[in-house]
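One chain of protein is taken out of this complex; the other chains stay put.
A and B label the chains in the order they appear, each numbered from 1.
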Amino acid sequence: MKKRGKGIACMFYPIGFTSYPNPGSAFVKVNQDGTAVVFTGATDMGQGSTTVLAQIAAEELGIRYEHITMVTGDTEKTPFDLGSVASRVTYIVGNAVKRAAHEAKRILLEVAAEKLGVSPDGLCAGDGRIYIKGLPERFLEISEVARIAQMGKGRPPIGSGSFNPITTFLDPETGHGKPYGAYVFATQIAEVEVDTETGVVEVLRIAAAHDCGKAINPMLVEGQVEGGISMGVGYGLFEEMVLDNGVVKNPQFTDYILPTSLDMPEIRVGIIERPEPTGPFGAKGIGEPSLLPTAPAIINAIYDAVGVRIRELPATPEKILKALRETDQGKA
Amino acid sequence: MNGSAIGVSRPRHDAVLQVTGRALYGDDYERPGMLYAKALRSRHPHARILKVDTSRALKLAGVKAVITAEDVPKNRYGFTHLDQPVLADDKVRYMGDVVAVVAATSWDAATEALDQIEVDYLPLPAVFDPVEAMKPDAPKVHGDSNIVSHIKIRSGDVTEGWRISSEIVEDVMRTQVVEHCHIEPHAALAELTDDGTYVIWSTVQRPFLIASDLSRILQYPMNKIRVITPAIGGGFGGKNEITIEPYVCLLAAKTKRPVKMVLSREEEFCGTTVRHPYIVKYRSGVTKDGKIVARQVEIISDSGAYVSWGESTLSKASIHAAGPYFIPHVRIDGYLVYTNNSIGGAMRGFGVPQVGFAYECHMDNIAAVIGMDPLEFRYKNLLTDNSSLPTGQVLEFVTLRETVRKAVELVGWKKEVEWE
Partner (left out) sequence: MKRAIILVVNGTEHSVEVQPSDLLVDVLRDRLRLTGTKKGCGTGECGACTVLLDGKPVNSCLLLAIRCEGRQITTIEGLGTPDSLHVLQKAFIDNGAVQCGFCAPGMLLSAKALLDENPAPSEMDIRQALAGNICRCTGYVKIVKAVSSAARTMSGAEGGGR
């Protein structure tokens, strides 16, 4: 018989490294044609951070995204970054890029201010222009300002920035302290169907509601959530590296089972945005948290469907059948 | 104004290169005269190394160099504990330990040479169960105790918590060993340039950590070490630390030729870090109206043969082990334990998925005991704005309740929920 059930799981997760200093840094230069290059040690391993950092630089400089070039992940050519770990790049390197861009922009604003006869604070940048706040028709092209700054005034528009969230070490006896700069939150609900004859679990759908502060790039945020859920499905139902006296018994994908396109449920992603004041344009992070609630939501849904509690991951059909038999015996 | 660059869904900056097969990943790089490196790993989970003889391997056609522990200037690394050898010297402590690495003119020649390296081992008693490993008479992986660290989080007074509880619920949960399974295996290519700079292309998440670790291991200045990350085919924490970079650098120096190394899928499983398996014990006290007032958690984390990121992972797990709930009385103890198993390292979620599975299943079990709906039970106990955590950290903005309501809006719940 096939039985359906629903399970819920909540989570909270910090953005950045535990207690330790956790800096990221960036350089920005604006070329005299109004394009810009961002240099940062942060690497993109597929999560999309380089794209997001370019969006942050574009926004802060007021230069079109297409006019930003990213130079990343080269210890000789880029300033230090701690690394693409701990869901930290958008929040920490994003802030560093924003600060570096702000510093370069400041030079552009000062040069433009002289031309437009206002104070630099009365100006803003957007759409490739520098314009008077509230009077967008009074503007200069950033390309023109950058050329004047560099070749006319001898002030190349460059900037550097770094960011390190304010954290404190933990007291070794009580664990008290402030180990993180910001937190994200999420809830997932899983709906499963359990075959009581075979113990096979089919995950039908998962709703994933995640707060990431501000989604700089909603499509990439969704992608992170969907990918995290697939890793969570694997964690909950399939994946286990079996060690026998220290020897790995399944060191190939033949016996180590990863979720395929046929194993994935329908996923409904809900992004919640409550801007984080210390984040770049309110953003926090999303990389790791997306996977966290999936496995427990599935395990709780199995419990709801057939009344058995799996206490050891993964919830293989063998474990579910064994638990079902024990429950039946308990009743008899 | 056309508006903002923020909040805009854009394809990845390099998507065109990726979909046309033009993005260059680690193994796609090559240099003229390049050699190929293969590692010889341990044959025992725990053994003393008596002798390593590479002379026969060195005589084989195509073999240009073999390195062993003697070739490594500083043969220890690790983020919190410098306990891991680049190449095993006194002992091997798990099956993935590397004893020697060969550089040859082809992958086949390097692989064949591995069989010709003679290693004399004295097998030692080994320990694979972290609970056994904690006992005083267990075989020791390093030094005189297998307990590497004990993380403590204390908030309120759990004894008082038990006293005011109307129900106390206990659970023990276990999580398994998981591999990152980034589809791209580790790959690194090193070249020692004419000006004495090591240029290393490596598929890593932390190029600056690789550079600083290489600087210490090779005893070489950082301005002469350049780590470049090509396109990276997934990481998830698996490419978080130094692995094969010292080998290709040492071999490049020894042979004066560029050297490339790529792990096989089997080596990814047997010789790189994994997600720590945890044993987690929960005990929670609740009042009649469904408020959690006390929670005690004990975590035993199997670190495997070395610490790697085990201590910081356990720290993150411990800090979050009480879950996203306001609980006045909390006591958490996390133990990190050496065994002769594969090394636990960084993996997406860094210890929190393990405790997250445990605390969320525990929450459902408590709800069942007190006869409450699991969603309503959670909703009642969730952290809200300005809640404080067991660490004392106060969270100013908390959107947990919004996420619950959103998830229900997306997919519904078992019953109509009456929001508080």
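We take it that contacts are C-beta pairs under 8 Å (C-beta built on N, C-alpha and C of every residue); 3 or more make two chains touch, one makes a residue touch a chain.
This structure is a prediction, so every number in the text was calculated from the model and none was measured.
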item	value
Residue of A:Val37, A:Val71, A:Cys124 or A:Met219 in touch with the missing chain, whole complex considered	A:Met219
Option from A:Gln47, A:Asn164 or A:Thr316 whose C-beta touches the chain left out	A:Gln47
Residue of B:Ser9, B:Ser55 or B:Ser388 in touch with the missing chain, whole complex considered	B:Ser9
Residue of B:Tyr94, B:Phe236 or B:Phe377 in touch with the missing chain, whole complex considered	B:Phe236
Touch list for subunit A against the chain that is not drawn	45-48, 219-220, 222-223, 226-231, 252-254, 258-262, 264, 267
Missing-partner contacts on subunit B, residue numbers	9, 11-12, 14-25, 27-28, 180-185, 231-236, 264-265
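Note that only the chains that are shown with their structure count from here on.
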item	value
Chain centre separation in whole Å, for subunit B relative to subunit A (CA means)	19
Subunit B residues within the subunit A interface of the complex	1-2, 4-14, 45-46, 94-95, 126, 128, 151-155, 171-179, 181-182, 203-211, 222, 225-229, 232-237, 239-240, 265-266, 268-270, 274, 312, 315-316, 318-320, 323-324, 332, 340-342, 346, 348-350, 352-353, 356-357, 359-361, 364-365, 374-375, 378, 382-383, 390-393, 395, 397-400, 402-414
Touching residues (chain side subunit A, partner subunit B) in the complex	6-14, 17-20, 41, 43-46, 48, 50-51, 54-56, 58-59, 64-65, 70, 72-76, 80-86, 126-127, 136, 170, 172-180, 183, 185-189, 191, 205-211, 214-220, 228, 231-232, 234-236, 239-243, 245-248, 250-253, 256, 258, 268, 270, 272, 274, 276, 281, 287-289, 291-293, 295-297, 299-300, 303-304, 309-314
